[in-house]
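Please read the structure below before turning to the comments.
Of the protein chains in this complex, one is absent; all others appear in place.
The first chain written gets the first letter, and so on, giving A and B; residue counts start at 1 in each chain.
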Amino acid sequence: MSDKHEFILVLFLLLAALVAIVFVYVYLSSGAKSSQKEDGKGLNNTQRFWFFLLLTAALFIFASFTIPKSPYYLFEKESPSRVVFVAAQQYYWALSSEAIGPGNPGAGEAIELKRGELVEFRVTSLDVNHGFGIYDESNNLIAQTQAMPGYVNRLRWKFEKPGTYKVLCLEFCGLAHAVMRASFTVR
Amino acid sequence: MILLLWAPKLYALTPVYNLDEETNIYQPVADIRVTTEEGGIYLSEIYSGRPIILTLVYTRCAGVCNPLLMRLKENIELIDPKREFTILVLSFDPLDTLEDMQGMAKRFTLDEDPRWEFAVSREIDKLNRSIGFNPVRAGAKRQFDHEALLIGINRNGLITKKLIGLRNEAALGAMIVEINDVFVPSYPLPDNKRSFSCFNYDPATGKNSPGWGLLVLSLPATLTLLLVLVIGINSNHEHH
Partner (left out) sequence: MMERTTLARTTSIWIIAILLLFILSVVLGIIMRLSQGGVISQSPVVFYSQMTTHGFTMIGIWFVAGMVGVNYLMQRYVSAPVKSNIFALLFTIIGVVLLWVTTFVGKFHTGWTFLYPLPFKIAWAGWATPLFFVSLTILGVGWLVWSVSLLMAIFKKYSITRALAWQHFGKNPSFETPPFILITVITLIGVITCLLAAVLLIVLFFAEYFSSGTFVNDPLLMKNLTYFFGHTIANEMLYLGLATLYELFPEVSGRPKWKTTWYVALAWNCTLVFILTAFFHHMYMDFVQPESFQIVGQVASYLASLPAAVVTVFSVLTLIYRNSIRWSLTNVLYFMGVAGWVIGGLGAVIDATITNNLVLHNTLWVPAHFHTYNAMGNVLFSLAFFNWAANRFAGIGESGGANRLKIALLLVGGTGFLLMFYLGGAYSIPRRFNIYPMEFSLAASFARIAAVFAAVYLAAVLIFFWDILRKCLKLLTYSR
């Protein structure tokens, strides 16, 4: 599990546990007949207003903090030193340093990237939607983009660790979806 | 095993777009010396100031050069003036003189426009190799067989976009964005002639503008709104 995945899982499990605890606690409290509240009124109107405002503010702060890290802005200020063309087809990945087409089916080309260099994947599909998912040597999903017919999606990435990386299909594309794969190496 | 079974299909694929547009991407353009009205200058001196749209023509061309320039001129006028670029029109014919090129500029009434430069160079072969341009001499009339080519060069002298053929202002707009090092995470394939595309690339703003598809996409909500209004207004409410 990558650090990022681990963080996500732990965060989720903690939040889930918190929710469960609160619900169990409230459930157990319901037996106690020490109710002194008026019905349905916990907070007054001003308090509620502030609660909502706080919640909205928190959301926007969270959004403005995470959105700039989106893949559409990854390495946008730099010029890539490599382009890797990717064409997906049921049930096959073609990866090539040259554009892929009738003259260059891109089959069987061994892609070797340098550690730390900026690579741009130009990903398209020749039939249905596929998902270009890059997995590192420990089988963690590190980045992805969709392969859509008619369009080219550009994913920029720097590989910091040498090794063999796998490409799996991350959009259901038909009966051999699970065995549609490719790989490349980083030195 | 299944992979092997399906592999042959790949060779049957139909051409999707002009692959030559994808050659030499992010490779440096040869830093040749060109001669303009103002004298000799290296390409690097030009692009380090403003990125370049480089177009290769020759003055005796009876083919695509004139329409290419014409189209380019028209399209440039539709484009956001805020974006910076120099259009360098360079002759690839060794027989062209600077005067020939200046004549060409006059014919297109571009000689006064500060964004346009017309030039010749003695190092044209070196340039051609670096950008993958291969004009072929054809026939006795000193004509060349060549493609209509635009090369986008960013401030670091890297080729960031190529356009082949007579292209619309949308494609040109994409190039201008690209040479200004603005990363656009996607582009449509040039042969993408599908009905109801969601977005059209708008060169005026450098952004995607709504296409027919967006209208289709907003149709369900619009229809529902109308429906709700119609039912809501036509019902007689029992008032309390």
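The definition used in the following text is that a contact is a pair of C-beta atoms (placed from the backbone, for glycine too) under 8 Å apart; a residue touches a chain by one contact, two chains touch by 3 or more.
Just so you know, these numbers come straight off a predicted model, no measurement behind them.
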| item | value |
| --- | --- |
| Given A:78, A:98 or A:171, the one touching the chain that is not displayed | A:171 |
| Footprint left on chain B by the chain that the document does not show | 185-188, 192-199, 207-208, 213, 216-217, 219-221, 223-224, 227-229, 231-233, 235-238, 240 |
| Absent chain, residues of chain A that touch it | 1-2, 4-6, 8-9, 11-13, 15-16, 19-20, 22-23, 26-27, 29-37, 39-42, 45, 48-49, 52, 55, 59-60, 62-63, 66-67, 69-72, 90, 127-129, 131, 133, 135, 139-146, 148-151, 153-155, 166, 168-179, 181 |
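Convention: only the chains that are shown with their structure count from here on.
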| item | value |
| --- | --- |
| Sites on chain A touched by chain B in the complex | 71-73, 75-77, 79-83, 85, 89-92, 94, 98-105, 107, 120, 122, 124, 126, 150-156, 176, 179-180 |
| In the complex, chain B residues that touch chain A | 2-3, 6-7, 9-11, 13-17, 19-23, 25-26, 154, 156, 158, 160, 181-189, 192, 194 |
